[in-house]
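Every protein chain but one is kept in place in this view of the complex.
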Amino acid sequence: MNLAVDLPGLKLKNPIMPASGCFGFGREYSQFYDLGKLGAIMMKAATGDTRYGNPTPRVAETASGMLNAIGLQNPGVDEIIRTEVPFLEQYDTQLIANISGSTVDEYEYVAKTFNQAQGVSALELNISCPNVKEGGVQFGTNPEMAAEVTRRVKAASNLPVYVKLSPNVSDIVSMATAVEAAGADGLTMINTLVGMRLDLNTRRPIIANKTGGLSGAAIKPVAIRMIYEVKPHVSIPIIGMGGINDSEDVLEFLLAGASAVAVGTANFQNPLICPQIIDSLPETLTRYGFTSVEDAIGKGHE
Amino acid sequence: MNLAVDLPGLKLKNPIMPASGCFGFGREYSQFYDLGKLGAIMMKAATGDTRYGNPTPRVAETASGMLNAIGLQNPGVDEIIRTEVPFLEQYDTQLIANISGSTVDEYEYVAKTFNQAQGVSALELNISCPNVKEGGVQFGTNPEMAAEVTRRVKAASNLPVYVKLSPNVSDIVSMATAVEAAGADGLTMINTLVGMRLDLNTRRPIIANKTGGLSGAAIKPVAIRMIYEVKPHVSIPIIGMGGINDSEDVLEFLLAGASAVAVGTANFQNPLICPQIIDSLPETLTRYGFTSVEDAIGKGHE
Amino acid sequence: MVMVADFTVERVREIALDTYEMKVKNEEVINQVKPGQFLHIQVPNFTLRRPISIADVEEDGIITIIFKALGEGTTELSTYKQGDHLQAIAPCGNGFSIENKKDDTIVLVGGGVGVPPLHYLGKLLKRQNNKVITIIGFQTKESVFYEEEFRAFSDETIVVTDDGSYGEKGFVTDILKQIKDYDTYYSCGPFPMLKAVTQLVSGKEGFISLEERMGCGVGACFACVIPTNEENGYKKICQDGPVFPAQEVVLP
Partner (left out) sequence: MVMVADFTVERVREIALDTYEMKVKNEEVINQVKPGQFLHIQVPNFTLRRPISIADVEEDGIITIIFKALGEGTTELSTYKQGDHLQAIAPCGNGFSIENKKDDTIVLVGGGVGVPPLHYLGKLLKRQNNKVITIIGFQTKESVFYEEEFRAFSDETIVVTDDGSYGEKGFVTDILKQIKDYDTYYSCGPFPMLKAVTQLVSGKEGFISLEERMGCGVGACFACVIPTNEENGYKKICQDGPVFPAQEVVLP
């Protein structure tokens, strides 16, 4: 079966890729399988400089999900280009660089740096990280700010830009249309919902950062709803994510309007999840009457 | 152990009450246990007139949660006062009327009507229902609209008003402070997150209304986070809800800043959940070093 | 009186394609059961319960249910073994009222997983000296179950399959059409079948049992309503039903 999908800058042999932050820079999972199996790889967030991130504990378990507050730990864009990208380039897959920063200038710098380097096919603009603000306003929840950073990053780079939307907003459609108007080539959605757990013994939040991002199966209904809502209002493609655990989930995202999907938290439960989903996808598509991936995209809207 | 909590208009013998919409008007659950055990009862939403609600299917299951789109089906405030309130008044508990409407006038009418009747101790102002808008703006996601309806309802009634907040907002604190400033006597939070599931066979949303409200354990981390965030910014009490399944969950809500809690979806899994939680609460509080319910409220902030 | 009851699993066996017969025991519940009522079964780790009709009741406290393993919950249920425990709200719903049904001719019309409740109903109707004609429809040969069990009390039993791979080919309505001389029909199955049945024989006294996705299962949440013929009128399937006089409700 034809699993291929063509997206701006990305000729995907299949629509499955690990989500940013849940796969590092691939090295660890390359011990378990050939990364060339993947449609693409979304790398861990890159910032201008080395970031240590938040104190630990950084993760907590929740019902059908987890919280994380890693805090964008990464070796910085230059080091990533020097050591991580060449490693990943060995594999027959496509690289998407997830870019982040504390200021619009930092975003711009990271985008420019990836643009000058080789090996990366697209940028994923992570505006949904809760600790990234300017003038107290979060990029991820304010359409004007989101549009501004999108514009700046587009201008700084020739690579297609996918803007990653935060679900922590009153109106997801206005976020999506704002970044589309600002030049985004695609959307990735959703990032995590802000959540918290308290430890009854210590009487403190389990996560040192107090709040963390909720991911996993628990948030899938929110992801599906947001993609379904956004789809009719944009003409750029959506890469969907949020709680994908199997090929049925993938099909649900395709029906909702995603053109490809990313798998995050499920990698922790099962390191082999991505290749297993890729292997079972043709049978799932066939069972529900589809002849290709393209065939299923957006079919939940008819 | 002393489980009592004193809130505006509500002298609760214990902090446990069924959440609105998950307990009807109590008749059904009165077959399983004495409703006099409950700290209070939050009745199903009341509107000005009889409402049929949405087409079916109205519920769908999700990972550690469910979606519902009942659509405020209810017999109307007058009928509720005539038949349901007298039935519930038999029990040694307190009644909270959940009020809703399509316009501010309808809210006002419902509030006024409950005010004139007997038996209800407080109003819960449900501004978080997604199909309630005026001028295209949802009350539940716009601080000014929320404040406006709060003011009007306060003026129409002598009963204390608890405003029920929607989690589908970028900034929960500004919603909370807006309704507090408008005269709210308390907050209840959270209502459901908007979500969706697609049926792979029919390729349509499972729920006839397409989107539904996500409730259950899946949303507990979002509820805890929002209560924890709001607590330091308000001086009115919070009744917490969202995914409570046992007495440990209750304590987590108390630590986050709730003064009492409501149990919703868990009633469907286990009709005896409320009395079971009430019975196990003293032991749980003791195990974690608390001597009363009051003692635990807000202790996650120290 | 409906209660939250603990059942012990006595036996589970696959009786047709993906279709399981399970016998569960609770001596308190059975005294209350009317045909057409259901168990609202808790499956651990699932938020919602699964409503499954009571297909038979035996004197020693044993209730039979028959279910198709379709989704995750029923698939999990099909793995239960003898001695396992099951928690259910039971018995739920109103059931069929048959106290006054004596010496009549009755047609039972069931389709797929709508067949089970008709089994216990038919058994009781026969005991009350009614003539019972059973028409049960299935997708295909492998899906057919309980033919013998229905034959045991029915005066006539006709099995139909959509593809004709077993029994008559066609729909239950094709057979029902040919039966003229009866007093009352009882039907349970998917909405399209019920619609076809009630339209076909709209003049007859009939009772239909409905299915809908449920929340509470006891009448509190308004998930399972069905419109009635009055304006804004509705009934709750879990509490006022699942059985309704055929003309009372408006099928979607």
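Chains: A, B and C, in written order; residue numbering restarts at 1 for each.
Assume a contact is a pair of C-beta atoms (placed from the backbone, for glycine too) under 8 Å apart; a residue touches a chain by one contact, two chains touch by 3 or more.
Since this is a predicted model, take the numbers as computed values, not measurements.
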| item | value |
| --- | --- |
| Visible contact partners (per top-of-document touch definition) of the missing chain | A |
| Touching the absent chain when the full complex is considered, from C:45, C:82 or C:97 | C:45 |
| Residue among A:42, A:70 or A:146 that touches the chain left out of view | A:70 |
| Selected from A:6, A:61, A:92 or A:144 as touching the chain missing from the view | A:61 |
| Absent-chain interface as seen on subunit A, which is shown | 21-24, 27-29, 31-32, 44, 50-53, 55-62, 64-66, 68, 70, 73, 206, 216-217, 265, 267-272 |
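Basically, only the chains that are shown with their structure count from here on.
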| item | value |
| --- | --- |
| Chain whose average C-alpha position is farthest from subunit C's own | A |
| Subunit A-subunit B separation of Cα centroids, rounded to whole Å | 34 |
| Rounded Å distance, subunit B centre to subunit C centre (Cα mean) | 36 |
